[in-house]
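One protein chain omitted, others in place.
Residue numbering begins at 1 within each chain, and the chains themselves are lettered A and B in the order written.
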Amino acid sequence: MPSHDVMPDMDLFQPLQIEDALALADRLGDSAWVLGGGQDTYGWLKDRAKTAEAMIDLNGIESLRGVRETADGIEIGALTTLTDLADNALIKERYGLLSSAASRVASPQIRNAGTLGGNVSQDVRCWYYRRGLDCYRAGGNLCYADTPEGMNREHAIFGASRCVAVNPSDTGPALVALEASMVINSVDGQRIVQAEDYFVGPANDIENTTALRTGEILTSVRIPNTWANATFYFEKVADRNVWDFALVSMAVAMKMNGATIADSRFVAGAVECKPRRLNDVENAVRGKSRDETTAASIGTLASNGARVLAHNQYKVPMIDNLVKRAIVAG
Amino acid sequence: MNPKVTRRRFIKGVIFSATAATAGAGIYIANAASSRSAGAVERLVSLTVNGRTRRVDVRPQETLAHTLRYRLNLTGTKLACNRGECGACTVMLDNIANYSCSLLTHQIKGREITTVEGLRLEDGTLHPVQQAFIEELAPQCGFCTPGQVVSAAALLIANPNPTREEARQGLSGNLCRCGAYDHYLNGVMRAAELIS
Partner (left out) sequence: MTFMHIGKDFVPPDVEGKVTGDAKYAEDFRREGMVFARLLTSPMPSARIASIDASAALRMDGVIGILTADDLPPTLPPANPILASEYVTYVGQPILAIAATSEHIAENALDLIKVEFERRDFVVDPLDSLVEGGPDAYPEGNAMVLTAPEGDENTALVGVIKPVKWPAEEIEKLRRGEEPDGTFTAGWEYGDLEGEFAKCDVVVEESFVTAGTPHQCMEPRTSMVYWENGKCYFHASTQSQSAVNNGLAAMLGILPDDLVIINENTGGGFGSKGTSYPTMGISGNLSRLLNRPVQLRITREEEFYIGIGRPGMQGWIKTGLTAEGKVAAVDLIIISDGGPTGQNSASSSAGHISVLFQPSAMRLRNIPIFTNTTPRGAQRGPGQNEMAAVLAPIMDKAANQLGMDRVAFRRLNAANSDSGIYADQSPVTSAFMAQAIDKGVEMFGWQAKASQPRRRGNKLVGVGVGQGYHGAGGYGYDGLVRIHPSGKIDIHNGVGNLGTYSYAATSRTVAEVLQCSWDSCEIVHARTDKHLPHSSVQGGSNTIFTHSRSNYVAAMDALNKLKEIAAADFGGTVEEYSIGDERVFRTDDSSKGMSYGEAAQRAIELGGHYSGQEYPEDLNPITQRAVTALAGSGLIGAAKDNLERKGTPPGEIIGFMEIEIDADTGKIEVTDYLAVADCGTIMHPQGFSQQMNGGGVWGIGMAAYERHVYDPQNGLPANVGLYQSKLPSMLDVPENMASAAADIPDPFNPMGGRGIGEPSQGCAVAAMTSAIADALEGHLFNRIPVTADMIVNHVADNSYGPRSLKLNTF
(Lines give C-alpha, C1' and ligand atoms only; values in the text may rest on other atoms or scores of the structure.)
Protein backbone atom coordinates (compact mmCIF):
# COMPACT_ATOMS: atom_id res chain seq x y z
CA MET A 1 0.00 0.00 0.00
CA PRO A 2 1.74 3.13 -1.11
CA SER A 3 1.00 6.50 0.36
CA HIS A 4 0.07 8.06 -2.94
CA ASP A 5 0.90 11.71 -3.48
CA VAL A 6 0.89 12.41 -7.19
CA MET A 7 -2.19 13.42 -9.16
CA PRO A 8 -3.30 10.47 -11.28
CA ASP A 9 -3.73 10.72 -15.04
CA MET A 10 -6.96 12.45 -15.88
CA ASP A 11 -8.45 14.47 -18.66
CA LEU A 12 -9.29 18.07 -18.00
CA PHE A 13 -12.16 20.02 -19.58
CA GLN A 14 -12.32 23.77 -19.17
CA PRO A 15 -15.63 25.03 -20.52
CA LEU A 16 -16.18 28.80 -20.74
CA GLN A 17 -19.98 28.70 -20.76
CA ILE A 18 -22.25 27.04 -18.26
CA GLU A 19 -24.13 25.37 -21.10
CA ASP A 20 -20.94 23.63 -22.21
CA ALA A 21 -20.19 22.55 -18.64
CA LEU A 22 -23.68 21.10 -18.27
CA ALA A 23 -23.35 19.26 -21.58
CA LEU A 24 -20.02 17.83 -20.45
CA ALA A 25 -21.43 16.84 -17.06
CA ASP A 26 -24.25 15.10 -18.86
CA ARG A 27 -22.01 13.37 -21.39
CA LEU A 28 -19.29 12.26 -18.98
CA GLY A 29 -21.70 11.35 -16.19
CA ASP A 30 -20.19 9.85 -13.09
CA SER A 31 -16.79 9.36 -14.70
CA ALA A 32 -16.17 13.08 -14.32
CA TRP A 33 -15.35 15.21 -11.30
CA VAL A 34 -16.84 18.70 -11.35
CA LEU A 35 -14.14 21.04 -10.14
CA GLY A 36 -14.64 24.36 -8.39
CA GLY A 37 -11.93 25.68 -6.09
CA GLY A 38 -10.65 22.15 -5.79
CA GLN A 39 -9.78 22.38 -2.11
CA ASP A 40 -11.67 19.19 -1.32
CA THR A 41 -10.65 17.56 -4.58
CA TYR A 42 -6.92 17.16 -4.86
CA GLY A 43 -6.46 15.30 -1.57
CA TRP A 44 -8.92 12.63 -2.67
CA LEU A 45 -7.25 12.31 -6.04
CA LYS A 46 -3.64 12.39 -4.81
CA ASP A 47 -4.48 9.75 -2.23
CA ARG A 48 -6.18 7.80 -5.01
CA ALA A 49 -8.87 7.04 -2.48
CA LYS A 50 -11.28 8.24 -5.14
CA THR A 51 -10.61 8.53 -8.82
CA ALA A 52 -12.31 9.93 -11.87
CA GLU A 53 -11.42 9.83 -15.52
CA ALA A 54 -11.84 13.52 -16.12
CA MET A 55 -12.27 16.84 -14.37
CA ILE A 56 -14.72 19.48 -15.54
CA ASP A 57 -13.14 22.72 -14.38
CA LEU A 58 -15.71 25.47 -13.90
CA ASN A 59 -13.19 28.22 -13.19
CA GLY A 60 -13.35 29.67 -16.69
CA ILE A 61 -17.08 30.38 -16.40
CA GLU A 62 -17.25 34.00 -15.29
CA SER A 63 -21.03 33.98 -14.84
CA LEU A 64 -20.59 31.70 -11.84
CA ARG A 65 -18.72 34.36 -9.86
CA GLY A 66 -19.87 37.34 -7.89
CA VAL A 67 -22.65 38.70 -5.75
CA ARG A 68 -25.73 40.29 -7.34
CA GLU A 69 -28.60 42.12 -5.77
CA THR A 70 -31.98 40.70 -6.74
CA ALA A 71 -35.55 41.82 -6.23
CA ASP A 72 -35.80 39.64 -3.17
CA GLY A 73 -32.31 39.59 -1.74
CA ILE A 74 -29.02 38.54 -3.24
CA GLU A 75 -27.69 35.83 -5.47
CA ILE A 76 -24.18 34.52 -5.03
CA GLY A 77 -22.41 32.71 -7.85
CA ALA A 78 -21.34 29.28 -6.73
CA LEU A 79 -17.75 29.96 -7.79
CA THR A 80 -17.45 33.05 -5.57
CA THR A 81 -14.49 32.53 -3.29
CA LEU A 82 -14.87 32.41 0.46
CA THR A 83 -12.57 35.42 0.74
CA ASP A 84 -14.81 37.40 -1.59
CA LEU A 85 -17.82 36.35 0.47
CA ALA A 86 -16.15 37.35 3.72
CA ASP A 87 -15.12 40.74 2.31
CA ASN A 88 -18.22 41.58 0.27
CA ALA A 89 -19.72 44.83 1.54
CA LEU A 90 -23.32 43.93 0.71
CA ILE A 91 -23.09 40.58 2.49
CA LYS A 92 -21.31 42.09 5.45
CA GLU A 93 -23.97 44.74 5.75
CA ARG A 94 -27.05 42.58 5.39
CA TYR A 95 -26.00 38.99 6.00
CA GLY A 96 -23.07 39.27 8.38
CA LEU A 97 -23.76 35.73 9.51
CA LEU A 98 -22.52 34.42 6.18
CA SER A 99 -19.40 36.61 6.08
CA SER A 100 -18.56 35.51 9.62
CA ALA A 101 -18.94 31.87 8.69
CA ALA A 102 -16.93 32.25 5.48
CA SER A 103 -14.12 34.02 7.30
CA ARG A 104 -13.70 31.07 9.65
CA VAL A 105 -13.16 28.45 6.94
CA ALA A 106 -9.76 26.73 6.99
CA SER A 107 -6.98 29.23 6.20
CA PRO A 108 -6.58 32.46 4.20
CA GLN A 109 -5.12 30.69 1.17
CA ILE A 110 -7.87 28.08 1.18
CA ARG A 111 -10.46 30.86 1.38
CA ASN A 112 -8.74 32.57 -1.55
CA ALA A 113 -9.24 29.50 -3.73
CA GLY A 114 -12.16 27.72 -2.11
CA THR A 115 -15.65 28.59 -3.24
CA LEU A 116 -19.07 28.82 -1.67
CA GLY A 117 -20.29 26.01 -3.90
CA GLY A 118 -17.42 23.80 -2.86
CA ASN A 119 -17.82 24.61 0.81
CA VAL A 120 -21.45 23.51 0.84
CA SER A 121 -20.81 20.48 -1.36
CA GLN A 122 -17.68 19.09 0.31
CA ASP A 123 -17.52 15.54 1.47
CA VAL A 124 -17.40 14.42 5.09
CA ARG A 125 -14.10 14.38 7.00
CA CYS A 126 -14.46 11.01 8.74
CA TRP A 127 -10.86 9.86 8.74
CA TYR A 128 -11.72 6.24 8.15
CA TYR A 129 -13.65 7.16 5.03
CA ARG A 130 -10.93 9.55 3.88
CA ARG A 131 -8.40 6.75 4.23
CA GLY A 132 -10.29 4.86 1.57
CA LEU A 133 -11.80 2.15 3.75
CA ASP A 134 -14.82 0.28 2.45
CA CYS A 135 -17.32 1.76 4.88
CA TYR A 136 -21.04 2.26 4.25
CA ARG A 137 -20.49 5.67 2.75
CA ALA A 138 -17.94 4.17 0.39
CA GLY A 139 -20.33 1.48 -0.74
CA GLY A 140 -19.28 -1.12 1.81
CA ASN A 141 -21.21 -2.69 4.62
CA LEU A 142 -19.73 -1.49 7.89
CA CYS A 143 -18.82 1.62 9.83
CA TYR A 144 -15.42 1.82 11.45
CA ALA A 145 -16.23 4.84 13.58
CA ASP A 146 -19.45 3.69 15.26
CA THR A 147 -17.91 0.95 17.37
CA PRO A 148 -16.95 0.83 21.06
CA GLU A 149 -13.32 1.45 20.17
CA GLY A 150 -13.75 3.66 17.11
CA MET A 151 -11.88 6.95 17.08
CA ASN A 152 -14.97 9.09 16.72
CA ARG A 153 -14.28 12.29 18.63
CA GLU A 154 -15.34 14.43 15.66
CA HIS A 155 -18.41 12.38 14.72
CA ALA A 156 -22.17 12.87 14.92
CA ILE A 157 -24.45 12.96 17.92
CA PHE A 158 -27.57 13.22 15.78
CA GLY A 159 -29.02 11.68 12.67
CA ALA A 160 -26.69 8.72 12.37
CA SER A 161 -27.87 5.96 10.12
CA ARG A 162 -25.14 3.39 9.64
CA CYS A 163 -22.75 6.32 8.91
CA VAL A 164 -21.86 8.67 11.80
CA ALA A 165 -19.92 11.31 9.87
CA VAL A 166 -20.84 14.99 10.18
CA ASN A 167 -21.12 17.64 7.51
CA PRO A 168 -18.03 19.81 7.96
CA SER A 169 -19.25 22.95 6.17
CA ASP A 170 -18.98 26.27 8.01
CA THR A 171 -21.19 28.17 5.57
CA GLY A 172 -23.88 25.48 5.46
CA PRO A 173 -25.42 26.29 8.87
CA ALA A 174 -25.38 30.01 8.02
CA LEU A 175 -27.20 29.41 4.73
CA VAL A 176 -29.81 27.25 6.43
CA ALA A 177 -30.29 29.94 9.05
CA LEU A 178 -30.74 32.56 6.30
CA GLU A 179 -33.28 30.38 4.48
CA ALA A 180 -31.11 30.33 1.39
CA SER A 181 -32.00 28.34 -1.68
CA MET A 182 -29.65 26.53 -3.99
CA VAL A 183 -29.89 26.90 -7.76
CA ILE A 184 -29.08 23.65 -9.49
CA ASN A 185 -28.75 23.27 -13.23
CA SER A 186 -28.46 20.39 -15.62
CA VAL A 187 -29.12 19.83 -19.30
CA ASP A 188 -32.68 19.05 -18.26
CA GLY A 189 -33.17 22.49 -16.76
CA GLN A 190 -33.06 24.21 -13.43
CA ARG A 191 -34.35 23.26 -10.01
CA ILE A 192 -34.31 25.24 -6.80
CA VAL A 193 -33.69 23.43 -3.54
CA GLN A 194 -33.99 24.95 -0.09
CA ALA A 195 -30.66 24.94 1.73
CA GLU A 196 -32.27 22.88 4.45
CA ASP A 197 -33.03 20.19 1.88
CA TYR A 198 -29.78 20.55 -0.04
CA PHE A 199 -27.86 18.83 2.71
CA VAL A 200 -28.79 15.19 3.14
CA GLY A 201 -28.13 12.72 5.91
CA PRO A 202 -27.21 9.06 5.56
CA ALA A 203 -30.75 7.86 6.13
CA ASN A 204 -31.70 9.43 2.80
CA ASP A 205 -28.49 9.01 0.86
CA ILE A 206 -25.49 7.44 2.47
CA GLU A 207 -23.04 8.15 -0.36
CA ASN A 208 -23.71 11.86 -0.82
CA THR A 209 -23.82 14.87 1.45
CA THR A 210 -26.02 16.91 -0.86
CA ALA A 211 -29.02 16.62 -3.10
CA LEU A 212 -26.85 17.14 -6.20
CA ARG A 213 -27.15 14.35 -8.73
CA THR A 214 -24.79 13.22 -11.44
CA GLY A 215 -24.93 15.66 -14.30
CA GLU A 216 -26.05 18.54 -12.10
CA ILE A 217 -24.07 21.62 -11.21
CA LEU A 218 -24.77 24.02 -8.35
CA THR A 219 -24.61 27.40 -10.06
CA SER A 220 -25.67 29.89 -7.41
CA VAL A 221 -27.08 30.43 -3.97
CA ARG A 222 -29.97 32.83 -3.35
CA ILE A 223 -30.54 34.50 -0.03
CA PRO A 224 -33.94 36.13 0.45
CA ASN A 225 -34.55 39.37 2.31
CA THR A 226 -36.27 37.41 5.09
CA TRP A 227 -33.33 37.66 7.48
CA ALA A 228 -31.51 40.65 6.04
CA ASN A 229 -30.10 42.91 8.76
CA ALA A 230 -31.28 40.54 11.47
CA THR A 231 -29.25 40.06 14.63
CA PHE A 232 -26.69 37.38 13.99
CA TYR A 233 -24.45 35.12 16.02
CA PHE A 234 -21.83 32.78 14.61
CA GLU A 235 -19.36 30.70 16.49
CA LYS A 236 -17.12 27.87 15.43
CA VAL A 237 -15.30 25.77 17.99
CA ALA A 238 -12.35 23.91 16.52
CA ASP A 239 -9.18 22.49 17.97
CA ARG A 240 -6.91 24.94 16.18
CA ASN A 241 -7.98 28.37 15.03
CA VAL A 242 -6.70 27.73 11.50
CA TRP A 243 -7.35 24.80 9.11
CA ASP A 244 -9.44 22.75 11.50
CA PHE A 245 -13.04 21.82 10.94
CA ALA A 246 -15.64 22.60 13.56
CA LEU A 247 -16.11 20.38 16.57
CA VAL A 248 -19.43 22.20 16.90
CA SER A 249 -20.55 25.42 15.24
CA MET A 250 -23.57 27.61 15.75
CA ALA A 251 -25.24 29.94 13.26
CA VAL A 252 -28.09 32.03 14.59
CA ALA A 253 -30.34 34.70 13.07
CA MET A 254 -32.73 36.59 15.31
CA LYS A 255 -35.36 39.21 14.57
CA MET A 256 -35.77 41.42 17.55
CA ASN A 257 -38.93 43.17 18.59
CA GLY A 258 -37.56 45.71 20.96
CA ALA A 259 -35.80 43.67 23.63
CA THR A 260 -37.48 40.39 22.78
CA ILE A 261 -36.83 37.75 20.15
CA ALA A 262 -39.68 37.87 17.67
CA ASP A 263 -38.40 35.03 15.51
CA SER A 264 -35.18 33.12 15.12
CA ARG A 265 -33.26 30.40 13.32
CA PHE A 266 -30.77 28.36 15.34
CA VAL A 267 -28.63 26.02 13.26
CA ALA A 268 -25.80 23.85 14.57
CA GLY A 269 -22.95 22.49 12.49
CA ALA A 270 -20.76 19.42 12.90
CA VAL A 271 -23.26 17.53 15.05
CA GLU A 272 -25.03 15.72 12.22
CA CYS A 273 -24.47 14.94 8.58
CA LYS A 274 -26.35 18.11 7.72
CA PRO A 275 -26.74 21.46 9.41
CA ARG A 276 -29.14 20.86 12.30
CA ARG A 277 -32.09 23.17 12.79
CA LEU A 278 -32.84 23.58 16.48
CA ASN A 279 -36.59 24.05 16.22
CA ASP A 280 -37.22 23.45 19.91
CA VAL A 281 -34.83 26.21 20.81
CA GLU A 282 -36.38 28.57 18.26
CA ASN A 283 -39.82 27.93 19.74
CA ALA A 284 -38.62 28.32 23.29
CA VAL A 285 -36.96 31.69 22.80
CA ARG A 286 -39.80 33.26 20.87
CA GLY A 287 -40.99 36.31 22.74
CA LYS A 288 -38.20 36.08 25.28
CA SER A 289 -35.45 38.57 25.94
CA ARG A 290 -31.80 37.87 25.33
CA ASP A 291 -30.67 37.33 28.87
CA GLU A 292 -29.34 34.76 31.29
CA THR A 293 -32.84 33.78 32.38
CA THR A 294 -33.81 32.84 28.85
CA ALA A 295 -30.49 31.09 28.33
CA ALA A 296 -30.93 29.09 31.50
CA SER A 297 -34.48 28.16 30.56
CA ILE A 298 -33.23 26.51 27.37
CA GLY A 299 -31.48 23.82 29.39
CA THR A 300 -30.68 20.86 27.18
CA LEU A 301 -33.24 21.58 24.45
CA ALA A 302 -30.49 21.64 21.82
CA SER A 303 -28.95 18.35 22.82
CA ASN A 304 -32.09 16.41 23.64
CA GLY A 305 -32.15 13.14 21.75
CA ALA A 306 -28.43 13.07 21.15
CA ARG A 307 -26.84 9.66 20.78
CA VAL A 308 -23.22 9.80 21.81
CA LEU A 309 -20.34 7.60 20.71
CA ALA A 310 -17.28 6.57 22.71
CA HIS A 311 -15.40 9.85 22.29
CA ASN A 312 -17.84 12.60 21.37
CA GLN A 313 -19.84 13.06 24.54
CA TYR A 314 -18.46 16.59 24.89
CA LYS A 315 -20.57 17.70 21.93
CA VAL A 316 -23.67 17.47 24.12
CA PRO A 317 -22.68 20.18 26.61
CA MET A 318 -20.90 22.10 23.84
CA ILE A 319 -24.01 22.51 21.67
CA ASP A 320 -26.08 23.54 24.71
CA ASN A 321 -23.39 26.01 25.73
CA LEU A 322 -23.23 27.58 22.28
CA VAL A 323 -26.99 28.07 22.19
CA LYS A 324 -26.86 29.87 25.51
CA ARG A 325 -23.98 32.04 24.36
CA ALA A 326 -25.88 32.98 21.22
CA ILE A 327 -28.83 34.06 23.32
CA VAL A 328 -26.89 36.29 25.68
CA ALA A 329 -24.14 37.49 23.32
CA GLY A 330 -23.73 41.10 22.40
CA MET B 1 -18.82 22.13 -7.53
CA ASN B 2 -20.04 18.66 -7.29
CA PRO B 3 -17.04 16.94 -5.87
CA LYS B 4 -18.50 13.55 -5.91
CA VAL B 5 -18.12 10.58 -8.10
CA THR B 6 -20.88 8.16 -7.44
CA ARG B 7 -19.01 5.24 -8.94
CA ARG B 8 -16.30 5.51 -6.38
CA ARG B 9 -13.29 3.37 -6.52
CA PHE B 10 -12.05 2.78 -3.05
CA ILE B 11 -8.84 1.14 -4.01
CA LYS B 12 -7.51 0.81 -0.49
CA GLY B 13 -10.75 -0.64 0.78
CA VAL B 14 -9.96 -4.26 0.24
CA ILE B 15 -7.35 -4.61 2.93
CA PHE B 16 -9.41 -5.25 6.01
CA SER B 17 -11.84 -7.69 4.57
CA ALA B 18 -9.74 -10.84 4.61
CA THR B 19 -7.05 -12.52 6.63
CA ALA B 20 -4.80 -12.55 3.61
CA ALA B 21 -5.26 -9.68 1.25
CA THR B 22 -3.56 -8.05 -1.66
CA ALA B 23 -2.20 -4.55 -1.58
CA GLY B 24 -3.02 -2.54 -4.63
CA ALA B 25 -6.18 -3.51 -6.38
CA GLY B 26 -4.56 -3.42 -9.76
CA ILE B 27 -6.41 -0.43 -11.08
CA TYR B 28 -4.29 1.35 -13.58
CA ILE B 29 -5.62 4.30 -15.40
CA ALA B 30 -4.38 4.70 -18.91
CA ASN B 31 -2.21 7.69 -19.59
CA ALA B 32 -4.57 10.49 -20.36
CA ALA B 33 -2.12 12.18 -22.66
CA SER B 34 -2.13 9.32 -25.11
CA SER B 35 -5.89 8.93 -25.15
CA ARG B 36 -7.04 12.49 -24.80
CA SER B 37 -10.78 12.88 -25.09
CA ALA B 38 -12.25 15.27 -27.57
CA GLY B 39 -12.44 18.76 -26.09
CA ALA B 40 -9.98 18.16 -23.28
CA VAL B 41 -7.15 20.61 -22.75
CA GLU B 42 -3.94 20.74 -24.78
CA ARG B 43 -0.81 20.13 -22.79
CA LEU B 44 1.11 23.18 -23.94
CA VAL B 45 0.21 26.11 -21.75
CA SER B 46 1.42 29.68 -21.62
CA LEU B 47 2.44 30.75 -18.13
CA THR B 48 3.54 34.12 -16.81
CA VAL B 49 5.88 33.49 -13.92
CA ASN B 50 7.79 36.27 -12.21
CA GLY B 51 7.15 38.58 -15.16
CA ARG B 52 8.31 36.15 -17.84
CA THR B 53 5.90 34.40 -20.12
CA ARG B 54 6.81 30.96 -21.37
CA ARG B 55 5.25 27.96 -23.00
CA VAL B 56 5.36 24.89 -20.83
CA ASP B 57 4.36 21.30 -21.44
CA VAL B 58 2.03 20.49 -18.56
CA ARG B 59 -0.03 17.38 -17.91
CA PRO B 60 -3.75 18.10 -17.50
CA GLN B 61 -3.83 17.04 -13.86
CA GLU B 62 -0.57 18.66 -12.86
CA THR B 63 -0.48 20.96 -9.86
CA LEU B 64 1.18 24.36 -10.06
CA ALA B 65 3.68 23.40 -7.36
CA HIS B 66 4.85 20.49 -9.48
CA THR B 67 5.16 22.62 -12.59
CA LEU B 68 7.15 25.27 -10.76
CA ARG B 69 9.50 22.84 -9.08
CA TYR B 70 9.97 20.18 -11.71
CA ARG B 71 9.42 21.92 -15.04
CA LEU B 72 10.61 25.47 -14.35
CA ASN B 73 13.15 24.49 -11.66
CA LEU B 74 11.80 27.19 -9.34
CA THR B 75 12.58 25.18 -6.23
CA GLY B 76 12.07 28.04 -3.78
CA THR B 77 8.44 26.98 -3.63
CA LYS B 78 8.48 24.07 -1.19
CA LEU B 79 6.34 20.98 -0.92
CA ALA B 80 5.88 20.11 2.73
CA CYS B 81 2.44 18.50 2.77
CA ASN B 82 1.05 18.69 -0.77
CA ARG B 83 -2.43 18.87 0.76
CA GLY B 84 -3.08 22.55 1.54
CA GLU B 85 -2.32 22.00 5.21
CA CYS B 86 0.88 24.02 5.68
CA GLY B 87 1.49 26.89 3.24
CA ALA B 88 5.10 26.11 2.30
CA CYS B 89 4.07 26.15 -1.37
CA THR B 90 2.40 29.57 -1.22
CA VAL B 91 2.68 31.69 -4.37
CA MET B 92 0.85 34.79 -5.51
CA LEU B 93 -1.68 34.70 -8.30
CA ASP B 94 -2.43 38.26 -9.36
CA ASN B 95 -1.08 39.36 -5.96
CA ILE B 96 -3.28 36.96 -3.97
CA ALA B 97 -1.69 34.21 -1.86
CA ASN B 98 -2.56 30.69 -2.92
CA TYR B 99 -1.38 27.17 -2.17
CA SER B 100 0.32 26.04 -5.37
CA CYS B 101 -0.06 22.38 -4.35
CA SER B 102 -3.80 22.82 -4.55
CA LEU B 103 -4.26 24.44 -7.93
CA LEU B 104 -4.01 22.96 -11.40
CA THR B 105 -1.45 24.66 -13.59
CA HIS B 106 -3.99 24.70 -16.42
CA GLN B 107 -6.22 26.91 -14.28
CA ILE B 108 -3.63 29.67 -14.12
CA LYS B 109 -3.46 30.60 -17.77
CA GLY B 110 -3.39 34.34 -18.20
CA ARG B 111 -2.75 35.11 -14.53
CA GLU B 112 0.45 36.51 -13.07
CA ILE B 113 2.29 33.99 -10.95
CA THR B 114 4.80 35.35 -8.45
CA THR B 115 7.03 32.93 -6.60
CA VAL B 116 9.54 33.73 -3.89
CA GLU B 117 12.19 33.97 -6.59
CA GLY B 118 10.25 36.76 -8.26
CA LEU B 119 10.18 39.15 -5.32
CA ARG B 120 13.77 40.34 -5.59
CA LEU B 121 14.33 43.22 -7.99
CA GLU B 122 16.26 42.64 -11.22
CA ASP B 123 19.34 44.26 -9.69
CA GLY B 124 19.28 41.85 -6.79
CA THR B 125 17.77 44.27 -4.28
CA LEU B 126 15.78 42.33 -1.77
CA HIS B 127 12.06 42.82 -1.33
CA PRO B 128 11.33 44.71 1.92
CA VAL B 129 9.85 41.56 3.40
CA GLN B 130 13.02 39.64 2.61
CA GLN B 131 15.17 42.41 4.05
CA ALA B 132 13.06 42.65 7.18
CA PHE B 133 13.01 38.88 7.66
CA ILE B 134 16.82 38.91 7.61
CA GLU B 135 17.02 41.76 10.07
CA GLU B 136 14.58 40.10 12.47
CA LEU B 137 16.13 36.67 11.99
CA ALA B 138 12.66 35.50 11.13
CA PRO B 139 13.38 32.05 9.67
CA GLN B 140 14.60 29.09 11.61
CA CYS B 141 14.93 25.93 9.51
CA GLY B 142 13.79 27.92 6.51
CA PHE B 143 11.57 25.33 4.88
CA CYS B 144 8.36 27.28 5.49
CA THR B 145 10.10 30.61 4.85
CA PRO B 146 9.44 31.07 1.12
CA GLY B 147 5.73 30.60 1.85
CA GLN B 148 5.87 33.04 4.75
CA VAL B 149 7.69 35.58 2.58
CA VAL B 150 5.10 35.32 -0.19
CA SER B 151 2.16 35.50 2.24
CA ALA B 152 3.70 38.55 3.90
CA ALA B 153 4.31 40.23 0.53
CA ALA B 154 0.71 39.55 -0.52
CA LEU B 155 -0.58 40.88 2.79
CA LEU B 156 1.39 44.12 2.42
CA ILE B 157 0.07 44.64 -1.10
CA ALA B 158 -3.50 44.43 0.21
CA ASN B 159 -2.76 46.22 3.46
CA PRO B 160 0.52 48.17 3.55
CA ASN B 161 0.08 49.19 7.19
CA PRO B 162 -1.26 46.20 9.05
CA THR B 163 -1.68 46.03 12.78
CA ARG B 164 0.16 43.16 14.42
CA GLU B 165 -3.16 41.33 14.73
CA GLU B 166 -3.89 41.84 11.01
CA ALA B 167 -0.44 40.56 10.17
CA ARG B 168 -1.08 37.55 12.33
CA GLN B 169 -4.31 36.83 10.50
CA GLY B 170 -2.60 37.38 7.16
CA LEU B 171 0.14 34.86 7.84
CA SER B 172 -2.07 32.37 9.63
CA GLY B 173 -2.23 30.01 6.65
CA ASN B 174 1.48 29.29 6.91
CA LEU B 175 2.54 26.65 9.38
CA CYS B 176 5.96 26.85 11.01
CA ARG B 177 7.03 23.75 12.87
CA CYS B 178 9.98 25.58 14.42
CA GLY B 179 7.49 27.97 15.98
CA ALA B 180 9.16 31.11 14.63
CA TYR B 181 5.82 32.92 14.47
CA ASP B 182 6.83 35.78 16.73
CA HIS B 183 9.88 36.56 14.63
CA TYR B 184 7.92 36.35 11.40
CA LEU B 185 5.43 38.84 12.80
CA ASN B 186 8.26 41.14 13.84
CA GLY B 187 9.51 40.81 10.27
CA VAL B 188 6.17 41.77 8.74
CA MET B 189 5.87 44.82 10.97
CA ARG B 190 9.39 45.90 10.10
CA ALA B 191 8.74 45.34 6.38
CA ALA B 192 5.69 47.59 6.60
CA GLU B 193 7.96 50.28 8.06
CA LEU B 194 10.50 49.78 5.29
CA ILE B 195 7.80 50.18 2.66
CA SER B 196 6.38 53.36 4.20
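Just so we're on the same page, contacts are C-beta pairs under 8 Å (C-beta built on N, C-alpha and C of every residue); 3 or more make two chains touch, one makes a residue touch a chain.
A quick note: this is a predicted structure, and the numbers were derived from the prediction, not measured.
Which displayed chains make contact with the chain that has been left out?
Counting the whole assembly, the omitted chain is in touch with A, B.
Out of B:Leu47, B:Ile96, B:Leu156 or B:Leu185, point to the residue that touches the absent chain in the complete complex.
Of all options in B:Leu47, B:Ile96, B:Leu156 or B:Leu185, contact with the hidden chain holds for B:Leu185.
Given that one chain is not shown, which residue among B:Val45, B:Leu72, B:Cys86 or B:Leu104 touches it?
B:Cys86
So that we can see where the missing chain sits, which residues of subunit B does it touch?
11-12, 15-16, 19-29, 59, 69, 73-83, 85-86, 88, 115-117, 119-120, 126, 129-130, 133-134, 136-146, 149, 164-165, 168-169, 171-172, 174-185
List the residues of subunit A that touch the chain left out of this view.
1-9, 48, 107, 127-128, 131, 144, 147, 149-151, 153, 235, 237, 239-244, 247, 311-314, 316-318, 321-322, 324-325
To be clear about the criterion, only the chains that are shown with their structure count from here on.
Using the touch rule from the top, collect the residues of subunit B that touch subunit A in their complex.
Counting only subunit B, the residues touching subunit A are 1-17, 23-24, 27, 29-33, 36-37, 39-41, 59-63, 66, 82-85, 87, 90, 96-99, 101-104, 106-107, 151, 169-170, 172-173.
Can you name the residues of subunit A that touch subunit B in the complex?
Answer in residue numbers: 1-2, 5-14, 24-25, 30-46, 48-55, 57-59, 78-79, 83, 106-110, 112-113, 115, 117-118, 120-123, 131-134, 138-140, 207-210, 212, 214, 216-218, 241-243.
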